[in-house]
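A protein chain is absent from this complex, but the other protein chains hold their places.
Let's turn to subunit A:
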Amino acid sequence: MSEQTPMVQFKDVTKIYKGKTPAVSHANITIKKGEFCCFIGTSGSGKTTLMRMINRMNSITSGEVFINGKNVNNLNPVDLRRKVGYVIQNNGLMPHMTIKENIVLVPKLLKWSQEKLDQKAKELIKLAELPESYLDRYPAELSGGQQQRIGVVRALAADQDLILMDEPFGALDPITRENLQDLVQRLQQKMGKTIVFVTHDMDEALKLATHIVIMNDGEVVQDDIPENILQNPANEFVENLIGEDRLAEAKHDTVQVKEIMLTTPVKINLGASLKEALSLMKQRNVDTLLVTDDDDHMKGYIRINRLEHRYHRASSVSDILESDIYTVKPTAYLRDTVDRILKRGSSYVPVVDDNNKLVGIVTRSALVTLVYNTIWGDTDPMSSAELSKHQKDQVTKGADDDHD
């Protein structure tokens, strides 16, 4: 990807309120276009201060802030603020203006025509998923959640590319909150906006963010994508912020397929006779066999019901081979495959290396065990040895229900 001008860039930014210790010190952050960036940290850690230096709502003591490559201190603050959407904490709707007047406030400051204003108001109320009749109401006549919706869409009114949101869903019940998070996420993805979002709720950050900046006492403690923060918390503060449950969950997320696969799958050579196949099935008590060639290359599988049908007509394994088989790589992360495996409803998945050589098998029951441990918060994940042993018992049982 070619080097793009970042949407927002902080260069060694420090903010000191008169006579206080720095509220933000030496922040270096780059927010790319289209990112959903969450500032998260405890109360008083400087999140709001950091965000408000973007649209010059707070002056910058030292260092530089750039929007689209331009130093904000060289921009007219009034023009700048009209170009950057801003959702203030507690929505900040004007109580003496109707919802319509509130929504199109910025376009009105920008002197749009009345016709365009009317059209925009209708468009945005739809976006907020509220009836058009609400346009003539006053904020006090809306519920808290509805007001927040208006607060959110209001920041989109002048087609701003960058939107700042300061704990927009702070005082809402969990369900309304989740609704609004979905709304924001949809808007962001659909319209390709860059969003800077202040929160102190880790769940919210993990749900929405593609980029997380963790603040503590005015310092940027960690600045990374959510996955990396979950996997490698920078220090104890971050660990505490994430919480034990999520850390345990994250650990499971890094389990690779090869760690839990069984390395001795029940397999048979392509050239073997059906008689051999049948006796192997009986011996290992399974109803399907993986089929490989002389060099262990994965070829497909055979099933007992097909074998039974064709026993007298066919002679070798290759005659009843089914090759439409879903495989995974040993280095794949389980979190990426687990869903697919479980959804496909097959009881096992063969593991093949880059040369399509069969190296192992992951059974559905092993996954079930893993999911079970994740959900029930068993903090030490099962060792691979344990899992493999477990799997051995399960591979046969699992095979029983594969009659599709």
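Rule of thumb we're sticking to: contacts are C-beta pairs under 8 Å (C-beta built on N, C-alpha and C of every residue); 3 or more make two chains touch, one makes a residue touch a chain; residues count from 1.
Here is the rule we use: contacts and distances are computed from a predicted model.
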Choices "Xanthine dehydrogenase family protein subunit M", "Probable septum site-determining protein MinC", "Glutathione import ATP-binding protein GsiA" or "ABC transporter permease" - which one is the UniProt name of the chain not shown: "ABC transporter permease"
Omitted-chain contact residue, chosen from A:Pro6, A:Pro22, A:Gly46 or A:Pro139: A:Pro139
Candidates A:Lys15, A:Lys47, A:Arg82 or A:Arg303 - the one touching the absent chain: A:Arg82
Residue touching the undisplayed chain, where the options are A:Ile16, A:Met97 or A:Ala248: A:Met97
Residues from subunit A at the interface with the omitted partner, ascending: 55, 57, 78-83, 86, 88-98, 105-106, 109, 138-141
